[in-house]
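The complex is shown incomplete by one protein chain, all other protein chains being positioned as in the whole.
This part shows subunit A:
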Amino acid sequence: MLDVAVELTPIELMTLEAYADTIIPGERRGAGDLAVAGAADGGGAVASGAVDLMVSVEGGLAGMLDTLVTGLNDHAVEYAGRAGVRLEPGVPPFVALPFPHRTALVQALTAAGHPEQDLWVSLAMFSVMAWDTGAAEHTVDALAAGHPGLIQMGFARPDPDGLWRFPDFSYRRALATPHPHTAATGDPA
């Protein structure tokens, strides 16, 4: 695993999980799972280690997570007011938003021209990378442990030595006519 740069409060953890789940949604981890909305089957960004990347020393985002969480929840309160959504008390406001509203808010925050676009896109990048690279762990280990994203994508398993090789890689036949002006070296004219 990666080195942890910051310990999150329960509110921070839930809020960041809810953000990651909006980017790559997944199934709930249990009946009381509020952060994960259960909008898709199979594990999503949260089950794939999104928060591990966010809090890591290596990632560089850890120092601003408290600000991001505060900002996200402030945006959620403002959004809920505008959209007429009632927020359940005792739950971080972004977590309290139903999934379609979480999605609409994240669309607005990551849209071109939003003054904080860079920050929310960065947080989204970490969420995507958690799911489709499993970057908190060695890829070989992640696959062996059934990493939700890599498995659902169909990422191939390595050879026993931990390296990938594809001996069958080609249809091994001409499938098109080359450009008539191709140079003798195989280059464009």
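By definition in this document, contacts are C-beta pairs under 8 Å (C-beta built on N, C-alpha and C of every residue); 3 or more make two chains touch, one makes a residue touch a chain; residues count from 1.
Methods note: contacts and distances are computed from a predicted model.
Visitor: Looking only at the UniProt record of the hidden chain, which name from "Cholesterol oxidase", "3-oxoacyl-ACP synthase", "RNA polymerase subunit sigma-70" or "Nitrate reductase" is the right one?
Guide: For the chain missing from the view, the UniProt record says "Cholesterol oxidase".
Visitor: What is the set of subunit A residues that contact the non-displayed chain in the whole complex?
Guide: 2, 22-25, 39-40, 42, 44, 53, 56-61, 103, 106-107, 110-112, 117-118, 121-122, 124-125, 127-129, 131-140, 149-150, 152-156, 158, 162-180, 182-183, 185-189
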